[in-house]
Structures are given as structure tokens and as C-alpha cells.
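Every protein chain of the complex appears in place save one, which is left out.
Let's turn to chain A:
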Amino acid sequence: DYESLLEFEESLRSSVSSDNSILLYNLELKIDSNRLTHFDDNEDINQNDQYLFDDLTSIMNNYDFKNDDFTTCTNCGKSLSNPENYSNCCQNFVDLQSTISSSLEKSYWLSFINNPSRTINTLPNYTEMLFLQQGIPCQLRSMIWQKLILIDCQHTKNNVPKTSKLIYNNFQHSYTASISKQISKDLCRTFPSVSFFKIDKTIEDLSTILNVYANYDVELGYCQGLLFLVGALHYHFNDDCILTFHSLCSIMESERELHDIFTTSLMSSTLNKWYKEFCSILSKIDNDLYNHMIKFVEFQVFLFQWWLSFISSHTPDLSIVNRIMDFCLIQGWKVGFFKISIGLLIVNKPIIMSLKEGDEEVVYQHLLNDSKWGNIINDLDMFFGNLLLSWDDSLFLKLVDSSCALDIDNNSQHSRTGLSVIDKIKGFKINNSNSSISSNSSMNRNRSDSDNSYNNSQPDNNNSSLSVFSLKLNKPS
């Protein structure tokens, strides 16, 4: 089976002239980030359950579309919550979604579930094709996201690392009143049309997750835009608050600049840096459009709204939110934001080019609202799978370099006001794992070797998690 996957990958490689450097770089970054973060959890080593063909089939067949608020019929856009209201197209859609078309694709998803990093590394072209051009089957999305977030947490398999569990269970007190108040104001205003977000338990869970996160990441605390991410994650992980919490931590820790756009002290400067970088890339990709817009439009007005809301505010259809998250999970968040933003401008180019100075308000109204998604909704695969992958990855690679979380050497020089717990914890771990990090420059290094040396340098798991709390308690002023 794996042989035929490799064969197919080879044929894709020769037929599609696509560059996977962003995908592979992002994978590497997340794996590195995870290795730094999760060194504990010996208890789970023996859990080695391989997924089998039958498991996959049963997940596919037993999926309940009635309870999926985020998936809509691709043809008519109607919700699938009531089978009695299905049009022909909805029924066709559900039937089509309920099976995986080819045995090759089945093999891929099985391979991915059982070993995500090897699968992406060896099958990058097929990965992008299935994740972005075809889209993750909605039945598998929760599992796939989980696998991506926990990628190469070698000792934990499906489980969230112990550190996150400890933090989640022990930081549920001493909430900051002003932050708690803000969170509770926003909870009923996130995806307000989706019934999942009106359930008391959901509201309670999200409140705990965000309050604990604010306690844990004192530099960021809470920012309204986070709810779009946390809401989408928790929708998919809904019975597992700790996983949602861990995912939020992991995403924020893996990309320093993503974290910074939500902090009081660095929001403005980081967003302005992104804006300049964005303009530079847009001018290289579509100079006509860039030159036309810069004459009469302030890009920041819509770019900042898009980026601060994970491009999920004012989306006409929640299946778009799924696709945005899919895209950013495998391409990286900053790169993902940039590519989707450029894609949105290019799709709207005919409108934008027909407007000129004096029409700013039309541009703003269009780009700040649902209408910017226009026709994309009818062909998400084309947008996320073709347009967004049609640009040279080298244009975006330098973005990752600068936003990489692992700029360890620079970490101490990073200008920030107030020390966050995250920094403390990071600093702590980095000190203990220098040996493995210094040797991580090569893509082909022996990962298990460096992991071993890393683990050897951890004298005692309990000590390390204790220190998290002692650091929290001894927070300097």
C-alpha cells in the first residue's frame, strides 16, 4: 500500500511543478516546537494502537451530518442539520462525503493517522492535493487536526502532554477579573448563529480554557480575536477541553509573531511589520493590483481585521472557517494568513480594478464584509487548493524565518515588556536541551537520537512540571 502511495507521489512530483518547501518547513518547525514543549508522559508509551482500514471505514460510515454545524452543502450552502429539508444536491453531497473515493486515498489517510510526519515528509505533493485541493473529509477533520497539533509528540500518541494537563487543571483559579469579564462578554458573540456555541457547557468550557490560558500566558492574556481560533478548535475537539487548551498553547508557541499580534505591547508594531511584508509580496505577485490599490486604499483597514480574526470574522459559511484552519495548520499561520489575504484580493481584483480614488468606501465595505468571499464559496477547492498554492514558495519562506518560534539565540534579545510564563518555561527547557537544539540544523538528522539526548538531559519529569508552577508563583514584577 505504502509502495503505491510512493509511486503516486512520484507521478505527482513529475506532473505537478509544485514546490512544497513551505509545507515541509512548517512541518519541521512544528515538530521542533513540539519537541521543546513535550518531554514528559512516560505513562503513555505503551499505547501503540494502529488504525486499521476497518476503523477508517466505520468512522466514515457512522458520521452524523445532522450534528455538524460547520459543514454545509457545497452546492446550495444549506445546513445539513435536518435531513428532511435536503435538496437533491444536499443528498448527493452527503453520499459523496460518506465514502472515500479511492483505495489510494484511504491508504493515505491511514498512513497519515498512523504516522503523520513520515507521511507528509514522504508524500508532500499528495498531502497538499488531499488536504487543500480535495479538502480533509469532514468525518476525519477532528482526528487530523489533533494529529497535526500533536505531531511527533513521540511519547504521547493521541494524548495531550502532561504539562498541559497540569497547567489546565491547576490554573483554574485566581482569574483576572477584567479579563474574565471581557471573556464572558464575548462568549455568546462567537459564531452566534451556530447552536453548538449556545450550549451552556460549551460556554462554560470555552470560558475555562480562555481564562486558564490568560493565567498561563500573562503577556497575551486574552484578546477577542482568539475566540475564532479557540471556537473552531473546540468545536472539533468538543469533548476534550485540555486538547483545545493545549492546541491554543501549541499554536501560539510555535509562531512567535502570531502570538505577538494579540498582545497589548506588540500588536501595533507586529501588524505594521506584517503589513509592509505583505505589500512587498503582493507587489511581486500582482503588481498591477498592488499599484492600483495603494493609490487610494489603506490596506491596514481590512488586513488587520482579517488577521486578528483568523480571517474568520464575516464569513458567509462556516465550511470556509474549516478550510482556513486546515490551510494554516499545514502551511503555517502567518504564511496562511498572507496567502489567503492575497487570494482574497486577487479573487476580487475585477471589482477593485473597476474602482478608483473616491470609491474607497466601496472597497472597504466589500473587503470588510461577507461579500469578499463572493464566488469562492462555490469552489473552495479551487481557492484553497489551486490559487493559494500557485505562487512561488520562496516568496513566503522568509516570512517563516522571521516568525519562527525557535529563534532561540535571539530570544533573550526579544524586546518585550514584562516576562511571560511562556518565556520562562521556554527558557527553562531550552537550557536543558541545548545539546539537541544545537544539532538541529540539518533536515536529515536522526530525530530519535536527538530526542534521546533531549530526554537524557531532563533529570526528573516531576521537577520540570513543578518548576512551571514555582515560576508562576515567583513571577517577578
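The working rule: a contact is a pair of C-beta atoms (placed from the backbone, for glycine too) under 8 Å apart; a residue touches a chain by one contact, two chains touch by 3 or more; residues count from 1.
To be clear about the criterion, contacts and distances are computed from a predicted model.
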Matching the hidden chain's UniProt record against "Ras-related protein Rab-21", "Ubiquitin-like-conjugating enzyme ATG10", "DNA-directed RNA polymerases I and III subunit RPAC2" or "GTP-binding protein ypt5" returns "GTP-binding protein ypt5"
Checked against the full complex, the residue among A:N125, A:T190 or A:S247 that touches the missing chain is A:T190
Of A:N85, A:T99, A:Q172 or A:N375, the residue touching the omitted chain is A:N375
The one of A:N92, A:Q134 or A:S283 in touch with the missing chain is A:N92
It is residues of chain A that touch the chain not shown, namely 74-75, 88-89, 92, 182, 185-186, 188-193, 223-225, 227-228, 262, 264, 267-268, 271, 298, 300-302, 304-306, 308-309, 313-314, 347-348, 350-351, 354, 358-359, 361-362, 364-366, 368-369, 371, 374-375, 378-379, 382
